[in-house]
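Mind looking over this structure? Questions follow.
Yeah, one chain of the complex is gone here, protein chain that is, but the others are all in their spots.
Labels A, B and C are assigned to the chains in the order they are written; within every chain, residues are numbered from 1.
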Amino acid sequence: MNFSSDTAAPAHPAILEAMVEAGKGPAPSYGSDKWTAAAKDALREVFETDLDIWLVSSGTAANALSLAVLCPNHGAVACHAEAHIERDERGAPEFFTGGAKLSLLPGDHGKIDLAALKARLAANNPSFVHESPLYALSLSNLTECGAAYSAAETKERADLAHAAGLMVHLDGARFANALISTKATPAQLSWKAGADILSFGATKNGSVGCEAIILFGKTRERLPELQARAKRAGHMPPKMRFLGAQMSAYLKDGLWLKLASQANSAARDLSNAMVKAGGRLAHPVDGNEVFCFLPDGAADRLAKAGATFYPWFDGSHRFVCSWATTSAEVADASKAIG
Amino acid sequence: MNFSSDTAAPAHPAILEAMVEAGKGPAPSYGSDKWTAAAKDALREVFETDLDIWLVSSGTAANALSLAVLCPNHGAVACHAEAHIERDERGAPEFFTGGAKLSLLPGDHGKIDLAALKARLAANNPSFVHESPLYALSLSNLTECGAAYSAAETKERADLAHAAGLMVHLDGARFANALISTKATPAQLSWKAGADILSFGATKNGSVGCEAIILFGKTRERLPELQARAKRAGHMPPKMRFLGAQMSAYLKDGLWLKLASQANSAARDLSNAMVKAGGRLAHPVDGNEVFCFLPDGAADRLAKAGATFYPWFDGSHRFVCSWATTSAEVADASKAIG
Amino acid sequence: MNFSSDTAAPAHPAILEAMVEAGKGPAPSYGSDKWTAAAKDALREVFETDLDIWLVSSGTAANALSLAVLCPNHGAVACHAEAHIERDERGAPEFFTGGAKLSLLPGDHGKIDLAALKARLAANNPSFVHESPLYALSLSNLTECGAAYSAAETKERADLAHAAGLMVHLDGARFANALISTKATPAQLSWKAGADILSFGATKNGSVGCEAIILFGKTRERLPELQARAKRAGHMPPKMRFLGAQMSAYLKDGLWLKLASQANSAARDLSNAMVKAGGRLAHPVDGNEVFCFLPDGAADRLAKAGATFYPWFDGSHRFVCSWATTSAEVADASKAIG
Partner (left out) sequence: MNFSSDTAAPAHPAILEAMVEAGKGPAPSYGSDKWTAAAKDALREVFETDLDIWLVSSGTAANALSLAVLCPNHGAVACHAEAHIERDERGAPEFFTGGAKLSLLPGDHGKIDLAALKARLAANNPSFVHESPLYALSLSNLTECGAAYSAAETKERADLAHAAGLMVHLDGARFANALISTKATPAQLSWKAGADILSFGATKNGSVGCEAIILFGKTRERLPELQARAKRAGHMPPKMRFLGAQMSAYLKDGLWLKLASQANSAARDLSNAMVKAGGRLAHPVDGNEVFCFLPDGAADRLAKAGATFYPWFDGSHRFVCSWATTSAEVADASKAIG
């Protein structure tokens, strides 16, 4: 009953097997290998458009490198006050950009409030030299609260940002989970909704450690800069084939969507059991995370039964399911709560 | 006949197998797993001393993070003019330190000349505010020219650095290869010779992508800062167990030394064949790299025979052997040269 | 009727005269001159304690350099959401620290709310590697709203910060004005109230361009680092004697307090006239700034009469008096409002 994090989950055998296969002979270094090429091809097909990619082993790196090619050191990035880039990355955006600022916005369930975004954009004045102007908007889907932006909600925010001259970054550490619940296509939930650059996560959904930075449209021109920044940040591993192999296996035959679907189902079942037992959900369960104000004593009973999970700062508790969460685990947890 | 780079070599099956095993169940994130703990224990045994470690997937990251905890942004690091940190890391040391300088020193075969080091240290004046003073000396073993510092040579330079108030970093991307040829113990070639921090490479010697930053002695106090810097640089992967598993397997039963020994042997055989055929070695072959001024026509013949290798800027050619280089490959190459 | 800013005010003749005198012969460069020494002596007397100083020509530089010696790049600085370092310095703190974060706190009149500070400090967890921990608290006195912290209010906040392991920076761009209204001594309002480092402004109070970074107590150990950072930021002007001369003249015979007193009086008179005419003060007038919700038509009448001032984002208008504001100007403005 490990609900501590999807990063605590095992790696999927198919992905590990792909790494073993990729390790068998010599191959060109630094991304010139066939697995990385295949990953790019697969992503092109999945996203139904031409694109450029860079593979990294860390979501923090994916986000920070993305922001660094969108925002100069004297600019700012608008994001939700609870965003991972603000709360959980030890200042990585500031480090990679050379000291740009994050400008924090409120909103329920980790989604940026539309009115707050409008007001912030209206106050943005790039010609006022004293204040760091916005260069980018960063959205997270799933949000840090486990909620999903629909394609329309994403587009609404991205359109406002573009109209104000900003670029749009999408932190998709749990992008697959958002796809399942929104029933959108990858294209609809990313570039068609206005994302210029996407941190496309695979680590939390069954990989060993692999995220693709995906550049869409005109942002593709920034690939050389992205590569230079990745290199100097130690994110151009020589044996990149092992990242390529992971991503290829992740996408093959829709494995990624199947895994995300499993995780989402487990979360839905778990949340239903919690509500039935008198719990109150803090946020919509749009993906693989459940934030719940538990009934009295439930947290203790769960812990005693062997479940791992985290108390959240608002008094709720967070439970994260993964592709590997079993129905037995959910059933055991449900029993312990009730 | 792939002599292009040891980073083009396959990963050793035992290391891949360890990753597969590590991927099978849930495990704590961010380095609290048992494989990472085992890696630390194994390194402690190998180096015969207490130590702290941080695992990263890139040699550039290992070097740059190491330097960042030794040198503030207003200081400088002395290194060889041909050092990897100067020539091949796209300014990673400058990025991670926040703009410290590298101060370049000459020396044959990539080894820092002793007289030049003495003169540089004598000119160092930390109280002269206008110039960036030295805070660290970085040595590479193997050097970029494939030569090895003996333990005595290392200690001679480290002692001078320490006497001048500097800390000592050792870039050991090919540390195993240096151990084989110098016949030193890991302790003798590192902390006993004065290294305060070591980039201990495994990637080029059979791993998928794994390097340990090893802190010795008083430098261990800087582990929290190192972790903070690693986190904000995207070098704290959630599923760190896969780095721990690699390092553990790499060290188990002396695998790493066996692999380095194989690579060194292949290089020695290849260099002997080259000399026999009229080639002139540009540098001593102390590890798995051969730099050779080839006899007329040999480069073409090698290429035609299917060998991959690189021309070097001084007119020589570089051939890199790995643990996976076969005697058949060496024989074929030898035939093509002669 | 220039109420646009105290930075638009003239320089005081005594300060200009001191620069002329200082310019007459040769003098050592980089701060080894007698005027800089005299400035330090004068500050020591004014603050009734031993201290170290560094003179710069810009308040932004004074603040950012101060923060850079208090907070590493992987840390954070708590400050008011309206603080000058957050709103008006184009990311200077992020630049000088190498990417540290500002953590924003609310509070009326630009003063950090005590409960909010306590909650923020309670949530601070330096051992949680994922989030940037607080290393410093930055207070502004006067605040950006023209209010003054009393010595007791300052100490209350500084004590909380110290108890949580933070250092305390005081942005005293208008420190003289705060002294006048709080009736505190310089010592009482700075180091005795817990300030470890003070940006002591003179520019807005009659100087050409001069601010002293003052290090108190144990922070004095960081002078060499401060000097190194100042040098590499272009804030070690060779002819520093002209900064020393300004500061010496500024402090001589209490000139600085006389000037601040004049500015405060003008602001008080102006604010009284506004209130009498039906205006509503947005903030207490503790110094030389008046923020007022003007009666209908008053803004137009003032502008027509030739007054310069700024609309504020909350609907009020800001009027800044200086040492050079005349009673005629105040009278004219009062007439135009009423």
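Quick notes on this one:
One rule holds for everything that comes next: contacts are C-beta pairs under 8 Å (C-beta built on N, C-alpha and C of every residue); 3 or more make two chains touch, one makes a residue touch a chain.
These figures come from a predicted structure and were not determined experimentally.
Note that of C:R90, C:R222 or C:H283, the residue touching the chain absent from this view is C:R90.
Within the complete assembly, A:K231 is the residue of A:R120, A:K231, A:R268 or A:H317 that touches the hidden chain.
Contact with the undisplayed chain is limited, among B:A27, B:V129 or B:A307, to B:V129.
On the side of chain C, touch with the chain left out of the figure occurs at residues 2, 4-5, 7-11, 13, 16-17, 19-20, 23-30, 56-62, 64-65, 89-92, 94-95, 203-204, 208-209, 228, 231-239, 242, 324. Touch with the hidden chain on the side of chain A covers residues 30, 72-74, 98-99, 127, 129-130, 132, 224-225, 227-229, 231-232, 236.
Residues of chain B that touch the chain left out of the display are 73-74, 76, 87-91, 94-95, 97-102, 104, 123, 129-132, 313.
What we mean here is this: only the chains that are shown with their structure count from here on.
Same-residue interface: chain A and chain B share over half of the residue numbers found at their contact. Spacing of chain A relative to chain C, judged by their CA centroids, is 42 angstrom. In terms of their C-alpha centroids, the spacing between chain B and chain C amounts to 50 Å. Each chain gets one centre point, the mean of its Cα atoms, and the points for chain A and chain B are 34 Å apart.
Those residues of chain B in touch with two or more other chains are numbered 30, 228, 231-232, 236.
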